[in-house]
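Note that one protein chain is taken out, while the other chains of the complex remain in position.
As written, the chains take the letters A and B, and residue 1 is the first residue of each chain.
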Amino acid sequence: MTWDIALILSVDGLAGAAIYLLAGLGLVLVFSVTRVIFVPFGDIAVFSALTLAYLEAQRFPPTIGLVAVLAGLTVAKEVVTLIRRGQFRELPRAVLGWGILPMVPCLPAFLLAGRELPALVAIGLALILVVPIVPLLARLVFHPISHASTLVLLIAALVLHFLLSGLGLLFFGPEGFRTQPFLNGMVELLPGFRVSLQVLLMVGTSLALAALFFLAFERTLVGKALRATAVNRVGAQLVGIRPATTATLTYTVVSLLAGFVGILIAPSTTMYYDSGLIIGLKAFVAAIIGGLSSYPLTALGAIAVGMLESFASFWNGAMKDVIVFSLLIPALLVRSHFSNHSDDGSDEEEV
Amino acid sequence: MTTLFTIDDLHVSYGKVEAVHGISLELDAGRIVSVIGPNGAGKSTLLSAAIGLLPSRGRIMFDGSDISGLGVEDRVERGLCLVPETRELFGEMSVLDNLLLGAFSKRPNKAKRQALLDHVYKRFPRLAERRHQHADTLSGGERQMLALGRALMSEPRLLMLDEPSLGLAPLIVQEILSIVTSLRADGVSILLVEQNALAALESSDYGYVLESGEVALHGDSQALKSDERVFESYLGGV
């Protein structure tokens, strides 16, 4: 391997790291606030990528139907629960919050889809269409078992991935898509060393979003409430922070992050309905390096995963996934060694 | 004097094991009521159930309405506040953030928020000095002050304190308890759970003695202080 190749591979690695950074932040956020290990993250990214591809092809994105179905199911479930409990006064709010609000993004998408759209408009539409998906799914799947053990939640998350990839196939079909790059051309960073603008855009967007993410957490009361829930759930309840509300907010943020991941990755990788698991799990390797709790360490993990993947694919393209996932074992061992060995807490009852 | 808070025949269980067997108590507005008794008597369990962290059977009335069916956050929004034995601070967040989150249920505007902060800082000058420090770097006494300060940020109508003197040196215990008594002047009603029986009775108007999950004895704090039966429930009879 020459220095030139190493440099090129490093740039590819950074592009990958940009993706895993956003995904990793999302995973850590969900886990710390809700204890859910959100395996289906990648599936949501796939939805946004495929939605954008449909919009670019001037086709009607099936995502609209998906959101409508999910909103319908969630409203039905909420209404039934409220009626059973006799809380009739809560009904209008539930219908508004779980039925009307999630459908709002569908309206512009419905009106604009099928025409030729400026790239930014298409991207914007794809993003807002994806945003309601995770909060709705989480309300349907995780909310009823929010007090169950982490393991039950993990099983549910894994099953949700299979559900989503099934839905992906049903709604988007088996073909793969690649979207238009936003920027074409290369820029010469060092003499003789050229980088595509697209890669720079990926890394730049990712860093900007990560910075925004931190600002929101450090500076706003809502962000602080999310952090507080993650740091101490009981303490959060005692000051009146509602776990269900913070969870919904968290899932909305994660939906948006997944949307960005899909948009950023789609121009350089062909996306299929089932590409999500691998993307999500690689981000997991990064998140686990961060102990599912530390954002800075997750960022380092993202760089490690991106680099390893890039160099591994040069060495043996077919085995690159094997190599990246093998990183998980040492990462877990190190993690487990440093986390406190209070085995006493393993008294989790499943049934 | 109006009754602010009533617990009526409360039963609390952990799984199949019942820890509180039908406790009833009453608290008048503007008073300090202490609940004392040996370890394992069910004092903390009682408070956890009162704030809604533990499910319970029986009736809990606050300000004339039944709150038994409400969740923790709803009770907090109505003006109940618990400072638990474990404090439950946000350890990896700053003292200031802890205090700001204390007012979360009130959603105060900026001016109000500052006024609340100033009020707490005036009461606990040490917290003002350490406002940018992480909560888990504080000493035991400071943590207790922060827990109290965070509770005061929500302007509670009923403050429930679980073992505020636990693990603190005698001098700090005095300080904390004198602050507790001074809160009464601000119109806060207080339910004080303490193991340190004499100090608790000293700072309260009325007292309940719990033993094995039941009320063994209750009465005027001054009277209980000299009651030999309190002594026996702690140190055993002859």
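Throughout what follows, a contact is a pair of C-beta atoms (placed from the backbone, for glycine too) under 8 Å apart; a residue touches a chain by one contact, two chains touch by 3 or more.
The rule is simple: contacts and distances are computed from a predicted model.
Comparing "3-isopropylmalate dehydratase", "3-oxoacyl-[acyl-carrier-protein] synthase 2", "Branched-chain amino acid transport system permease protein" or "Radical SAM protein" against the UniProt entry of the hidden chain yields the protein name "Branched-chain amino acid transport system permease protein".
Counted over the whole complex, the shown chains touched by the missing one are A, B. Touch with the chain omitted from the figure is made, among B:59, B:123, B:157 or B:225, by B:225. Shown as candidates are A:189, A:234 or A:319; the residue that touches the absent chain is A:319. Of the listed positions A:71, A:202, A:281 or A:308, the one in contact with the omitted chain in the full complex is A:281. Here the missing chain is touched by one residue of A:68, A:94, A:117 or A:163, and it is A:163.
Looking at chain B, the residues touching the absent chain are 15-17, 19, 21, 38-40, 42, 163, 165-167, 170, 173-174, 177, 194-200, 202-203, 212-213, 225, 231-238. The set of chain A residues touching the chain not shown comprises 37, 39, 141, 144-145, 148, 150-152, 154-156, 158-160, 162-163, 165-167, 169-170, 277, 281, 284, 288, 318-319, 321-322, 325-326, 328-329, 332-333, 335-336, 339, 341, 343-351.
Operating definition for what follows: only the chains that are shown with their structure count from here on.
The distance from the centre of chain A to the centre of chain B, with each centre set as the mean of the Cα atoms, comes to 41 Å. Put simply, chain A touches chain B in their complex at residues 221, 224-225, 227-228, 231-232, 234-242. Remark: chain B residues 51, 53, 72-73, 76-77, 81-82, 84, 88-93, 97, 100-105, 150, 154 touch chain A in the complex.
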